[in-house]
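Okay, here's the structure, questions in a sec.
Left out: one protein chain. Kept in place: all the others.
Moving on, here comes chain A:
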Amino acid sequence: MIDNLFLISAAVILISALLTITAHNVVHALLYLVVTMLAVSMVFFLLGASFAAALQIIVYAGAIMVLFIFVTMMLHQGEKSLAQERHLFHFSTSIGAFILTLILFCELIFILFFMPLDIDNALTHTYHSEFISVKQIGKQLYGPYSLLVVISAMMLLSALITAIHISKSAHILPKTTKNQEAKL
């Protein structure tokens, strides 16, 4: 049962990722990316990491992708930008990436069928790993990995300050308030 569910969500990930790259309409491409995120969260859930699954949806599908679509929605110009996309995207431009991916794929096939790895055993082992609670994650994060938490918090803070700084300096230039603009 769990094997089948994993295969289905893995197939959904692959197909929607492919459609993300090939879709001409940017908003459609982003929606396929959202579907990819949801399927990835399904895989997390099957692996027993339901906290990671929920965060995947809340943070990636629910916040970051919304901002992406928000911006593209404003820049989208209907048929004009569609034609532009079609003009930009030819099969010939993707040949390099295609060849490289083909090499990786051949490697994967080789590993799966010709290497003496115990892949079946490894897979079943990861499937049926026990349920990971939030408490365990918290203990790990604030125990052995506390330094990483602090460093990532510092990085986020600096990114935040940078964003505020950039938007502030752009904001100072026109010295009119909202009400004045309305009067003008």
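The definition used in the following text is that a contact is a pair of C-beta atoms (placed from the backbone, for glycine too) under 8 Å apart; a residue touches a chain by one contact, two chains touch by 3 or more; residues count from 1.
We adopt the following convention: contacts and distances are computed from a predicted model.
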{"item": "Listed names \"PadR family transcriptional regulator\", \"Histidine kinase/HSP90-like ATPase domain-containing protein\", \"Autoinducer 2 import system permease protein LsrC\" or \"NADH-quinone oxidoreductase subunit H\", matching UniProt entry of the absent chain", "value": "\"NADH-quinone oxidoreductase subunit H\""}
{"item": "Sole residue of A:I8, A:M73, A:V149 or A:A163 that reaches the chain not shown, by the stated touch rule", "value": "A:M73"}
{"item": "Sole residue of A:V134, A:V150 or A:A163 that reaches the chain not shown, by the stated touch rule", "value": "A:V134"}
{"item": "Missing-chain contacts mapped onto chain A", "value": "25, 27, 31, 34, 50-51, 54-55, 57-58, 61-63, 66-67, 69-70, 73-74, 76, 78, 131, 133-134, 178"}
